[in-house]
Every structure is written in C-alpha cells, then in structure tokens.
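A single protein chain has been omitted; all remaining protein chains appear in their positions.
The chains carry the letters A, B and C, assigned in the order they are written, with residues numbered from 1 in each.
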Amino acid sequence: MRTSDFSEPFLLINFKTYIEATGKRAVDLSRRIEEVGKSADVRFGVAPQLCDIAQVAAQVEIPVFAQHIDPVTPGAFTGHVLAESVKAAGGSGTLINHSERNVQLIDIEKSVLRAREVGLSTAVCAGTPRLAAAVALTEPEMVAIEPPELIGSGRAVSKERPEIVTDSVRKIRAVNQNVRILCGAGITTGDDLYAALKLGAQGVIVASGVVKAPKPEDVLTDFCKAVRKYL
Amino acid sequence: MRTSDFSEPFLLINFKTYIEATGKRAVDLSRRIEEVGKSADVRFGVAPQLCDIAQVAAQVEIPVFAQHIDPVTPGAFTGHVLAESVKAAGGSGTLINHSERNVQLIDIEKSVLRAREVGLSTAVCAGTPRLAAAVALTEPEMVAIEPPELIGSGRAVSKERPEIVTDSVRKIRAVNQNVRILCGAGITTGDDLYAALKLGAQGVIVASGVVKAPKPEDVLTDFCKAVRKYL
Amino acid sequence: MRTSDFSEPFLLINFKTYIEATGKRAVDLSRRIEEVGKSADVRFGVAPQLCDIAQVAAQVEIPVFAQHIDPVTPGAFTGHVLAESVKAAGGSGTLINHSERNVQLIDIEKSVLRAREVGLSTAVCAGTPRLAAAVALTEPEMVAIEPPELIGSGRAVSKERPEIVTDSVRKIRAVNQNVRILCGAGITTGDDLYAALKLGAQGVIVASGVVKAPKPEDVLTDFCKAVRKYL
Partner (left out) sequence: MRTSDFSEPFLLINFKTYIEATGKRAVDLSRRIEEVGKSADVRFGVAPQLCDIAQVAAQVEIPVFAQHIDPVTPGAFTGHVLAESVKAAGGSGTLINHSERNVQLIDIEKSVLRAREVGLSTAVCAGTPRLAAAVALTEPEMVAIEPPELIGSGRAVSKERPEIVTDSVRKIRAVNQNVRILCGAGITTGDDLYAALKLGAQGVIVASGVVKAPKPEDVLTDFCKAVRKYL
C-alpha cells in the first residue's frame, strides 16, 4: 500500500463473521473480488476472519487484512492476535478499533506500532469526525470514518450524512496530511461510493453490501464503474 | 475426543503467541508433536494461534484447538472468533477462559454451547479448584485447572501444589462425572506429568515446557514415557 | 444478614442508574422503603449508586448494597471500587456480576473473598440455572438468578418462566445448602413475589418495578402483603 498516493481509491471488503464469507466461501469470495478488480483495474482488499487469512492469502494477490490485532508482542498471550502471526499467514494489513471491536485508546497506538514493526498496513476506524482525527494522530496508513448508527443500515454515510465525511476529512487533514481516508457504513451501490469519493474519501469499507448481496459481482462491478467515473 | 473415556491421557500443547510456534514454525512443531505421539501411542493435541489453525490442520491429524473463541453467532461481529470459522479451518476444539484470556462467566456458558453446536471440543480453564468446579457445571468436554501463579514458572502444579489438583478433582467430580480433567502450569518433565496423572488428572496442558524447550522432542518423549509408565 | 436463616424473605431494591433514584431521590426512596418494611415487618434492602451509598446509609438502617465492587485491594487502582470504601461509606453488602455489569469468572471469586474480608454481604447474580449453581460454588451469602431477557420487561420470571427458578433452586441446592437464593427480572406485583417464594426463592431483586412505579409505596405494600401471606 502506498498510502500517500491517494489517486487510486482503495475498496476494502470486510467479511465480518458472516457465514457467507467463512471458510471456503471466504476464499471463493476473495477470488471473485480480485477478478472483478483486476478486470476493471480497481484496487480491492479483503478482510476475512483470522482463521481464513492463510487460505485466502494463498489464493489471491490483493491485500488481505486482519479484522483486528492485539497490541501484544511474542510471548505468553494465549488467545490473542499477534501481528507476526497475521503477517506469517500472508496478511498485509489490519483493521484496528472497528466499531464492533472497539479497543482502548492506548491499544490503538500500540497496535499501530506493532503492525508497523512487522510490516502490516493499518486502517484505524472511528465513529465520529473528532475521533477520526484523534486516531489519525497515531499515524496509521488509513483512517476509516464509520458512524456506527449507519453500519449495516443500507443507508450510505456518503448520502445520508455527507457532512460526517467532509467534517472528518477536514479534521483529519488538519492533523495528518499523509493518511488515506476511508469511509464506510451503509455503502451498497456505485452511487454511494461515487458520493464518498466526491466528498474527499480515498476509499471505502464495505461489508454486508457485498457479502450479503445476492450477486456480489454485480455490486463489485457497479463499484468499479463508480471508481472509473470518478477518476 | 471421547471425553468419557479417560483411560488414555490427553496432552494439549498450547502454542500461545510464542514466536517459536508462529507460522511455519507452528506447522513444523505440530508435525513433530504428532510424530512423537504416534511412535509412542500417546494422544497429543496442539493449540496454535488462530491464523495458524488452517495450515496446521492441513498437515496433522491430531486434534487442533483454537486458543479462544467468542460467544458470537454468524453476523456482524468484526474481529471476533466465530466457532464456525475455527471448525471450517480444520480445528477440532477450543480452549475457553485461559488465564491469559479470561472471559466473563456468562460467555463461558455461551462459548461452550457455541462450540458444541458446531462440533468443537471444549477445554475450559480455571485458576482455582472452586472455579474449576464452577466451569464444570457448564458441561464442557474438559476442564483445565491452571493456577495462574505457576503458569510459565517452571514449577509444576503437580509437584509444587499437588493439593490444588486433588482438590480440583474432588470438587469437579462432585458436580460432573463426565468431564475430562486436565491440569497445567509449570509442567516441563515426564515426572511432572506422571505426578499429575497420579493425582487424578486425565491429561495436561503444556506451553513453554515444550515450545520453549531447546529440543522439544526430548520433552515430548519424556512425556510419553511417563504416560506409558502410568498406564 | 443471617444467610442461613431463610425464614424471612429478603427484598433487595436495585436503584440502577435511574434518575428517579439518584442523589436526594435515592435517600428519599430508601427512607420510604424502610418505612414500609418496618410497618409490615418485612426485610428490605436497597442498592443505590456508589456515590449515594454514604448519604443513604446515614439515613436508613436497612441494608445498603453497592451495585458492584472490583476485586482490588487498597492501592493504585484509580477509578475502581474498593470493598473497604463501600464498607466505610456505611454499605453492608454488594451485588456482584449483575447482568448489566458482567465480570470475568475469576473476578467473581475474588470479589466474594474481598467482600467477606471487609464484612460485606454478597449477592452474586447469574442469568441461567447452571451459572447460578456455578456462582454458588464461590460461596457468597446470596445467589440471584435473573434471566437477562426478562429484566425490565414487566413479565415476571416467577410467572413467565417458573421453571428457571425451580431449576436454579435445584441446581444451586445440589452444590450449596447455605446460600440464600434470590430471583429477579420483571417482578412488579405482590403476586409475582408470592409466586417466586412459592417456587423456592428466599427473596427477590426488584428495580424498575419499584423505582419507576408511579407510587412506589403501593408496590412495596403489595410486596409486604405477599410476604405476610407466604409466611
């Protein structure tokens, strides 16, 4: 990830713990995402579950993100997610502080540092413009503004609450010029994505909009058209 | 795992987040553990990190445990560990409530139920005899008594504090006759293991004693001799 | 609290963080509860918020419970609830593991021990019969079975799900004969309370049923009639 080159939008598909994207289906969906992206020259990434990272990473070349890491170093931390293990499994980045996996402030900085140490890209999430700026101070590669109340709602943040995106962009840029800004929550169509890019986002995080779609390829193709239209 | 057949001890090797047992090294160590066990007809299992489960399970036939699962169902639970994903990756069981990953009481029962629903074996940990009996009431396949103060100490619970093991066995059996009882903490030699079995344990959990050993095979072989001596 | 004398039911009114029972209103409500109890010779206790314990305890003689304590000893634990401070404020007991303040299994045992050390009575909550028995093993003075799904529902556990109460009583008594068994969730009338006592509970926990009642005295008086009818 070249974070300071924001010319190409980045679309991260978060698989959450959806059964439609678990195990073999995570690998299959990742392949289809890669294929659509390759055809349209649009940059996608996937964030499968921890147990699926290795199998997904073995099958695709697009970035594979963990959905969470713990701020631990190698040692006696049973049940925790070590940055090194994500890397060893073929992961290339990680989400941090997703609204469904909120962490303590102190752990955000530690996790960003741990990820950087092992060469993982980072996308730190926040639910409000002020918190988006706050996490930008920890210098991750990406900040993702996702208002929790719109996540999974089908109502796109970029259309329903465009001011949240613009306000986040303004507040983030006041403290960090080199972070890629993503937005997410409720994005399900190319129009939603196009609106997000116009508001200043350099990418999006999408989950149910793709994973739960009857035909994910249709949504992905729609996204690609929006990116091409924008560029 | 046939939990009610306690005649054959079960030795679960917990890889924690040790760098010596991360990624390829997790696969390699698992293979060596399997080999020693096969030679000596002793039942081993391994508990690698979540990201390593798929690769380990693809290479060995012995039971592969997760170190933790979350009590979530398929859905919007970014960053959580879904029982189904452990199963899909080839896992056959999970630790729950390890002292390095303590969970709320309510989540112990939920996690045991979730594991059972998807066909994962369960080993619930507790740090005191009373809590070992308490978790036995949630009807997991195994209960593991591990006094936190001895974990990683090199001083075996079975020798240093034998009364903790016997007291746990007594308290657990008073409420549950069908659960396999493991003990752990500081076990590094065949003698430690033999003592544990004599005290009434039907197996052990070992971590640094194997993972951090200069020659893990030597420790594993020593364990096998202790099991054969005991049987 | 003489826990082994179960002849007199104990009715604990949990003030939660209801504004109707905060500050002066906590003191006022406690006085009214005491008065009704005294008139009818029925044993009530109150569980106000931490900041209100001292003022409430200065004004009433009935037991004043904390809603939560932390398993810490005196020392550097900023923001935690020290058992000694509850006691010093005039508290005589504490709830532990309420479904709105779930704690780790390990902290339940520690908290019960800490409370006992300083002379606080303990009422440990659990949401299912099995967990009620599990917490009974930590030997608190009281166990409270409260199915989370009925809390605040207005549908009484003792009427809606009587088998939860009887099953809890059976499972608890199998492991602990000396603990007082309370039940709670949805109890708002004397009938609900009477049903609970008939099912084997030696008391109840009530929150919104009293605190949010238009006329708390009417509910309290109804409770007293139920107790007198039962005895």
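Criterion: a contact is a pair of C-beta atoms (placed from the backbone, for glycine too) under 8 Å apart; a residue touches a chain by one contact, two chains touch by 3 or more.
Keep in mind it's a predicted model, so treat the numbers as computed, not measured.
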Chains still shown that are in contact with the chain withheld from the display: A, C
Omitted-chain contact residue, chosen from A:Ala47, A:Val60, A:Ala133 or A:Leu150: A:Ala133
Sole residue of C:Ile53, C:Val210 or C:Val227 that reaches the chain not shown, by the stated touch rule: C:Ile53
Touching residues (missing chain, whole complex) on subunit A: 97, 99, 102-106, 108-109, 126-128, 130-131, 133-135, 137-139, 171, 174-175
Residues belonging to subunit C that touch the chain removed from view: 14, 16-19, 22-24, 47, 49-55, 66-68, 72, 74-82, 84-86, 88-89, 91, 95, 98-101, 151-152, 207-208
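We take it that only the chains that are shown with their structure count from here on.
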Per-chain Cα centre nearest the global Cα centre, belonging to chain: B
Chain-chain pair with the highest tally of contacting C-beta pairs: A-B
Interface residue overlap between copies subunit A and subunit B, same or different (over half shared): same
Subunit A-subunit C separation of Cα centroids, rounded to whole Å: 45
Multi-partner residues of subunit A (each touching 2 or more other chains): none
